[in-house]
Every structure is written in C-alpha cells, then in structure tokens.
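Each chain you see keeps its place in the complex, though not every chain is here.
Going in written order, the chains are labelled A and B, and every chain counts its residues from 1.
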Amino acid sequence: MTPERLQTLWLHHEIDQRNAAYAAALDDKRYADWPEFFVPDGRYRVQARENFDRGLPLALMHFESQGMMKDRVHGITQTIYHGPYHMRHVVSPARVLEVAQEDGVEVVRAQANYAVFRTKPGSVSEVFNVGRYIDEWVRDAGILKLRSRLCVYDSELILNSLIYPI
Amino acid sequence: MTPERLQTLWLHHEIDQRNAAYAAALDDKRYADWPEFFVPDGRYRVQARENFDRGLPLALMHFESQGMMKDRVHGITQTIYHGPYHMRHVVSPARVLEVAQEDGVEVVRAQANYAVFRTKPGSVSEVFNVGRYIDEWVRDAGILKLRSRLCVYDSELILNSLIYPI
C-alpha cells in the first residue's frame, strides 16, 4: 500500500465523517453548530437544479459568510414563524474529485448525494429534498471546513417552504 | 499514517460492514440471523423521537436479551397475522463517537442515519421509517456485536404497524 493510497483513504474517511457530523447537527436541531462547519468567509447556497444546469444565479438560500449563516440561525430559532418539522439526512459516501493547491491552500473538491426526509408532527415521514452537495473543503487548524457548499436539489417545487439549511 | 489512524479506518470499515450485513439480513428476510448481531444480553429498542428527546421510556419495541429477540422472530415468522411487506434499508456511513474501556470491555459508541422503505405487494415503494441508530458495539470472539441498538425514528405515526425490526 503506497503512502498516497493511505492518504486517500484517510481523506475520504474524514470527509464522510464531516458529512455525517454536519447531518447530525441539523437533524438534532443543533443549528448553532451549523455555521461552524464553514470557514469564516465560507459560502452556502441552496439552488434548484434547473438554475444550476443553466448557469443561472438564483438560489433559494445564499450566504456569503459565517456571519450571514449565524443570522439565519437566529432567524430560524428566534424570529421566523413556521410549522416545525424534523429532518433526517441520508448521505452517500462522498466522491473526492480533486485535491488542488490554490494560493498555498489545499482545496478538496468533493460531492455527495443526499436525501432529506421531513416529518411533521403527527404525520408520516416524506421525501423532502434530494440532491447533491458540491463542496470545497479546506483545513482550518487541521480540521476540514467548508469553504463552499452548494446544495443542488432536483425539485423546483419545495414542499411548503424550506426553513432550515439542508 | 499513524497506527491510530489505521485502527480508526479499520474500525469504521468494520462498523459500516456490520451495518450493511444487518440491513441485508432484514431486507432478505433472514430474520433468524437478526438476533445474532447482538450479544446474549444485548438490548434492542425502537423508540419515537418525541419520547427519546423527552427522556420518556415508552418504546414501540423493547427487548432485553437475544432470547426475547428470538421470541419476536418466532412471533413474526410463525404466529403474527399481518400483511407481508418488503423492507429496504439505506444506511449512511456511521459516525464513531467514542471508543471507551468499561470494566475491561472495549465499547464503541456509534450512530448512523437510516431510511427504511416499505413495499407492499402490488404497490409502489414508500418511505416507511427514517431515523437514527444509536449503538454500542462490543467484541465477541473478535467480531463486533451490538450490546445495544436504539432506533430513534422521526415519525410518531408508523404506517400501519411495525412488524419487523428496523
């Protein structure tokens, strides 16, 4: 086994663990933990596939920094009036597409398919949002953090409105 | 690559393989194999998230030993009258949260999100039960077995009744 292969195994392991921790934070409603998966100037977008495929910029959520994400979390937990629901993420093993050096920073480009199920009180669980994470990971004090996460979802029609991040 | 990292990779590999084998046993309807994933005094519970989050004890299924699980399997396969259905588990890569020594026993605490789809004869497949496995794994003759599996599911409302373990 070459050192390169061991590095690859470890990197994939790290990414799958980070994806699982990210999912757990949202599913457990620990929303304050969510911005911590990003670097301070990290970017988070949720975009319909129709727009993504056509190169159109319109996105359902678009945050350009951890600060904007924290605002959103404040909105979710303190101010937005909405019917509550549970989320459950099932994320497949990630594909690592590239490990690149950019301006002295190592950037890992990875993608993973996800399915998010929603459960409203007193109701059955249903398919809520399925799509693909298109991610850029960088290291921050040794830990992989998102420089960018773009969630491209398949349905133009979101069941009611999307309140929580995906 | 440090020996610790290699150990971590191997442990995760083992757990994901065990989760996949567990899912395959149930999906293939090899119910007699199911209790074998547990140690003799293993515990299996299926609990609604509402109860789990509030620390309430009520569980939809609650078995305190392999013997009770075998009774259930007997019930499922021999005595309970129910409409048959297929199950299909999709389980995401597990998170390993802790490897602890307890009374000389190594206990691995891990969690994994799951989605179970149900298919009834002549019908389409539907979302049946989504949630999280909260597990304690121990080694029995070198093989990881469940000392405890707690399935916390999101929906209070189970489509019809839950016959088979999750």
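Things worth noting here:
The rule is short, and it goes like this: contacts are C-beta pairs under 8 Å (C-beta built on N, C-alpha and C of every residue); 3 or more make two chains touch, one makes a residue touch a chain.
Treat the numbers as computed from the prediction; the structure is a model and nothing was measured.
Sequence-identical chains make up the whole complex; the displayed set comprises 2, and the total in this structure is 3 copies.
The rule is simple: only the chains that are shown with their structure count from here on.
Once the centre of each chain is set as its mean CA position, subunit A and subunit B turn out to be 26 Å apart. Of all residues in subunit A, those touching subunit B in their complex are 3, 6-7, 9-10, 13, 16-17, 19-21, 23-24, 27, 86, 88-93, 115, 117, 119, 121-127.
Against subunit A, in their complex, subunit B makes its touches with residues 1, 5-6, 8-9, 12, 49, 90-95, 111-115, 127, 129-132, 154-157, 159.
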